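One protein chain omitted, others in place.
Chain naming follows the written order as A and B, and within any one chain the residues start at number 1.
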Amino acid sequence: MRRGALALLVLLTVSLLSFALLKLSGDLAIALAGEQAGAEYVAFLRKQYGLDDPLIVQYLRWLGRLLSGDLGVSFYFGTPVTAVLAEKFPITMSLGVSALLFAVVLSIPLGIVAALKPDSWIDRAVLGVALLGQAIPTFWLCFLMILLFGINLGWLPISGSTTWAHYVMPAVALGYYATPAFTRITRAGMIEALGSDYVRTARAKGLRRPVVILKHALRNALVPVVSVAAVQFGFMLGGSVVIETIFAMHGVGYLAWQAISQNDYPVVQAIVLIVASIYVVLTLAADLLNAAIDPRIRIR
Amino acid sequence: MTTAIRAALVAVLIAYGAPVLASKADDTVNVGFRLQLQGLDTYYSPGREGLLLAFWVWDALVYRDSKTFEMKPLIASSWKQVDARTLDFVIRPGIKFHDGSTLTAKDVVFTLNFVSKPENKVFNQAAVSWIENATAIGPDTVRVRAKQVTPLALSYLMSVPIYPADYYQRVGREGMAAKPVGSGPFRAEPGPDSTVIFTRFDDYFAASPKGKAGARRVIYRTIPEINTQVAELISGRLDWAYYVPDDQAERLRRLPNLRVAQGESFRVAYLTMDAAGKAAADSPLKDVRVRRAISHALDRQGVVKNLMGGSQVIHTPCYPKQFGCVQEVTKYNYDVAKARSLMAEAGRGAGFNLDIYAYRNRQVAEAIIGNLRAIGITANLRWVQYPAMVQKRRSNEAPMVVDDWGSNSIDDVGAILPVFFNSGPDDYAMDPAVTAMVARGSSTTDRAARQAAYADALKRIADQAYVVPLFTMPVTYVFNAGLEMPVPNDEIPEFWRARWK
Partner (left out) sequence: MPQLLDVSGLTIEVRVRGQVFPVVRNVDLSVAAGESLCIVGESGCGKSMTALGIMRLLPRGASRTVLRLGFDGVDIAHLSQGAMEELRGQRMSMIFQDPNTAFNPSYTIGDQLQEVWLRHKGGGRDAARARAVELLERVGIASAARRLGQYPHQLSGGQRQRAMIAMALMCSPQLLIADEPTTALDVTVQAQVLRLLRELQSELGLALLLITHDIGVVAAMADRVAVLYAGEVVETGPVRHVLDSPCHPYTKGLLDCLPRPGAAARRLVTIPGTVPVPTDSRSGCGFAGRCALMVDDCQVGAVALEAIDGERVVRCRRWRLMSELPLSTCMESAPARSSKEMGQPILFTDGVTRDFRLSGGLFSAPHFLRAVRGVSLRMRAGETVAIVGESGCGKTTLARILLGLLDQSTGDVRLDGRPIAALARRAVARFVQPVFQDPYASLAPHRRVVDTVARPLDALAVGTRSARRRTALDTLARVGLPSHLAGRLPAELSGGQCQRVAIARALVLKPPILVCDEPTSSLDVSVQAQILNLLSDLKDEFGLCVLLITHNLAVVEHLADRVVVMYLGRIVEEGPVDEVLRRPRHPYTRLLLSSVLRPDIRGGGLAVVDRDESFPDPLNPPPGCAFHPRCPKASAVCRSQDPATRTVSPVSFACHHPDHVAPADRTAEREEKRNVRAL
């Protein structure tokens, strides 16, 4: 219960902060009026949208509408914000999930291999490959892939998000960034597990080596990975703007950028709120996952 | 193992097989834009693309010929200037909307009255705020009254598409945005993955100067990143794109499947200066010698040659082909020594600091800053978004701006001069003489009088060096070599003229 109240407080604070920042960063009326409009029309628009009212009044107005389930109507699109979000959210979600999958599928075997021979050249090579994920500028990697796979080889489509093939390059670009974190955690967890008493028991029972590594050691080494995954997923959802722009995937990331530069504040507020909520939910989910995975927490 | 590989291959083939089909074989043209068209109600669609929508899906009363810039009848079969503020239009019979209903004078009256009301907050205010009202004075005649003498009335009306009154009143803005109905050469509907699909309207009226659409379908694809557009052009999945940067365009020229062409536009760039002392009461820019020095100090030819392929230097703040634009004025050649001596003469030999605002082309701004430094002026670059710059300008905080203006694609100086030389918040010259001359040009429909008035204004502006006119801004178009489509010279792509060879 306390958790829930705290979460609510976090959401309120975040929404208030973003509201204030947006208002202070640009004049919505001018942006709305367009290039050609004269100053009087701008003033007229200001009055129409209530943009002259004090900040707190505008915020409370928005909050009031929110509580009745109305996220408002986008100034630019003319469509209700919920419709806009409903269209774009699945794309960002799919992108996040595929990026996470890629990161996990790449990192865990790498982490295992590194842990089997710590401090050897294999170990260093694995860590090097993983670190590249953070060192390589995303923008550069994206275009490298586009050049190679989209143009030269023609294996993958470049822009859009209609089929699953469209998600391959974006997922790789987005997920590669998280690889070092996962690899290191898997490696550390595996090293600890491989040196543990229960692995020694498993070997003493005569179990075959792959079984010992994968069934016994990996199972326990993966526990922290799950928590990290929950947090990284949050980052991926938030950090997908660049990827979505480059690959023309019309998801929430690009929408956020667009809305901010256009001062379309109903959309911005809605996105901030939703992303903040997702973070809160993810944190809770990480706790629940921990309980689910570790029987010691789950069963008293 | 092999079954798995086989299955994977099939999946891969299916996965990207689809987009490759939609092209020449399918009589479809894929065009790329950076801004998304979320709602298809042109009066409420943001940006240039929202304005372009008006030409594709709807028709206006008049149409401007893209080669000769002559006004041609479109929905109106003829018009008459009744008096200085009134125009009568005869509406052509038999024009059909996409939903089968017929376009009548009622629709024209409804549309004009609707858009001219400020409460309706249509985005393109300049095109509609001059209208006082529209009335039907006969079964097929509409009388349009302007609030004051508006020499550009027809040019404005060209961008005012006619909506179906019944439909719009029934479904409203949201309905039109989701399912637009017009009488233009294309139907439109939202497509998957944030695309817009324009389909040829087969019942488009034959007498139209626009002509029926040449391709069956045009798909508008939103690709925000220009480099991705280039990649798609190369890979053949995109057939048309514009505003391609020069360095990319150069490379693309070498590819056999693409054609690169430059189109003119009414957009011109210029440097505004705080001659009126709005930003600072003791601003050095109040001194005409300083302004002339700055005019001499900028190497405009150099910028054009190195940074802006295909553009030309201008000497007045207007596009040379615009009506009323003259180039025979005081010209300031690139002469740094002269600039320095003028500065010394004005007592500003030691130079000074000021802020310079820019939002479009950073390299150009930096070139200008470099030029200014050579004569002792240290300009601090303020790189902002366009609306932020406007706000600064109107709050008297922008002593110098690297600005540009597209004139809303109107081929008349009246679309630029009155905006910036009206002694209002956007005017940093605040010269009553210039304002009067400009007002004279905008308050009569007599072409000769207008031309003379604007010429006077431009001469004085050049003399006083209120602004430094920089260059024109042509647009680079890249498209599939197999596509036949005229290159626009007014930034309005006419997709109905596109056809596969």
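In this section, contacts are C-beta pairs under 8 Å (C-beta built on N, C-alpha and C of every residue); 3 or more make two chains touch, one makes a residue touch a chain.
This is a predicted model, so every value here is computed, not measured.
J.: Given that one chain is not shown, what are the shown chains it touches?
T.: A
J.: Of the listed residues A:Arg46, A:His216 or A:His250, which contacts the missing chain in the full complex?
T.: Considering all chains, including the one not shown, the answer is A:His216.
J.: May I ask which residue of A:Leu207, A:Val226 or A:Leu273 touches the chain that does not appear here?
T.: Answer from the full complex: A:Leu207 touches the omitted chain.
J.: To test your reading of the contact rule: which positions on chain A touch the chain that is missing from view?
T.: 195-198, 200-209, 211, 216, 219-220, 288, 291, 293-297, 299-300
The working rule: only the chains that are shown with their structure count from here on.
J.: For chain A and chain B, let me know how many angstrom lie between their CA-based centres, rounded off.
T.: 37
J.: Along chain B, where are the residues that touch chain A in the complex?
T.: Within the complex, chain B touches chain A at residues 12, 14-16, 18-19, 36, 38-39, 41, 44, 46, 118-119, 121, 123-127, 129, 173-174, 177-178, 192-194, 221-225, 227-228, 231-232, 234-235, 237, 385-388, 390-391, 394, 406, 408, 419, 424-426.
J.: Can you check the complex and tell me which residues of chain A touch chain B?
T.: Where chain A meets chain B, its residues are 26-27, 30-39, 41, 44-45, 48, 74, 76-79, 84, 87, 143, 146-147, 150-151, 154-165, 245-248, 250, 254, 258, 261-263.
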